[in-house]
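Right after this comes chain A.
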Amino acid sequence: MNPCYYACYIVYKVIVYDIIFYPPVYQFLIIPGLITAIIIAIFIIWFERKAAAYVQMRYGPWEIAPKIGGATQLLADLTRYAMQEIITPQTVDTLQYLLAPIVMVVLALLPLEAVPLTSVKPYFPIPSGYSLLVAVAFTTLSPLFITMMGWASNNKFSITGSVRESFMITSYELISVLGLLTAAAMTRSYDLVKIVNLQMSGKWLGLINPIALFVVFIAVLMSTSGFPFEIPESESELVAGPFTEYSGLLYGLNMGGAYIRRWVFSILITLVFLGGWAPYRPTPGVITGYLIPSLIVSLKAVVIMGIMSFLRSVYGRYRLDQALGIAWEILIPLALLAFGIGLAEAYFGII
Partner candidate 1 sequence: MISLQDMIKEALGNNIIKIEDNKGYIDVVVPLEKLKESAIKVKQLGFDHVKSVTAVDYIQKKQFMVTYHISSYLNEELSRHVLGLSTFIDRDNPHIPSLATIWTSAEFQEREVYEFFGIIFDGHPDLRLLLLTPVVAALKPLRKDFVVKEDSINIEVDYAAYNATKWW
Partner candidate 2 sequence: MGSDNKEKKEERLNLLYGDLDTVAKMAKESLIKGKIAKMVDWATSFSLWPVHLMTSCCGCEIGAAWGPRFDNERFGSLPWVSPRQTNLIIVEGTITKKMACTLRIVWEQMPYPKFAIAMGSCALDGGIFYNSYNIVRPWQVIPIDIYIPGCPPRPEAVARSIIELQKMLKNKSLASKWILESKREDKKYIIPKEDLCGWRGEKVDLTTRYD
């Protein structure tokens, strides 16, 4: 045998099987990570524009591909963004300004490292008994970098926007953590696999405890600044909030970042409240053990994202103090109530 060929074979094998198909990498980069997230973002932004257009008596993006309703619109936008000049204003803190969006996107995907998409052990990214806890902890990282973006931009609008963002972080984080951990209280476990497996019988936690689902849903809307909580980048007084100074590819990253975060949260909600890959039971094998359950999870998550996107066409935006008031005065008591209900249900053995 040719040693060179052999070496190549080994390298290939290492790269493909041991690196790319190593579950943490695979999950981070392909399904449900970066590539899937981008595809989903393309689809969901298109859907958002189209759904709004439906409600608003018009067509929305159309001329670019009339036969499929302009679905390739975002490709054009992304290409344009990628090729446009990247302006770095003189007054910005250059390193932070350039790094923050990239780090934000990377960190936004980090929770996926802890999220199992199947109950078959070899495909777990990081087998852990505390996967829910780890995932929730990771979700809190990326918003910090949005705040940093605003600070680095050195622009009054950006800074005001990032201050607003930090206000929102402090209020929504507690709610989403409380809401998600309700599941742990109900199932007596931090293990996402166990939580999903308990829901296999059709008793989805979202159905048993809809208040918790509602609270988490609102908290996710707040965290990803979706309508009616699109406050940090509210255009009518803050232009584009923390992203005001960003142009070209960096802005594309920002725009994608919010959707990626929403995507990650949707997957978490799906796993915790909507039964994950239920009613399908994974069996060993790449297709039956990994692809089909992750497809089911993705579908459910896309539906959640679709609902979130639809709200854009019905609601305006709340004022900052009102949003914070909703968070602290209504949602936190509700989250505590949901927690109590969860405990009661667990005690009486409903779950």
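Behind the choice of candidates: all candidates are chains of the complex that A comes from, given by their letters.
The definition used in the following text is that a residue touches a chain if its C-beta (ideal position, glycine included) is under 8 Å from a C-beta of that chain, and two chains touch if they have at least 3 such contacts; residues count from 1.
Given the structure is predicted, the values throughout are model-derived calculations rather than measurements.
Asks: Since the rest of 1 or 2 are in the complex but keep clear of chain A, which one touches it?
Replies: 2
Asks: Help me check something: in the complex, which residues belonging to chain A touch candidate 2?
Replies: Residue list for chain A touching candidate 2: 49, 53, 56-64, 70, 73, 75-81, 83-87, 235, 239-240, 243-248, 251.
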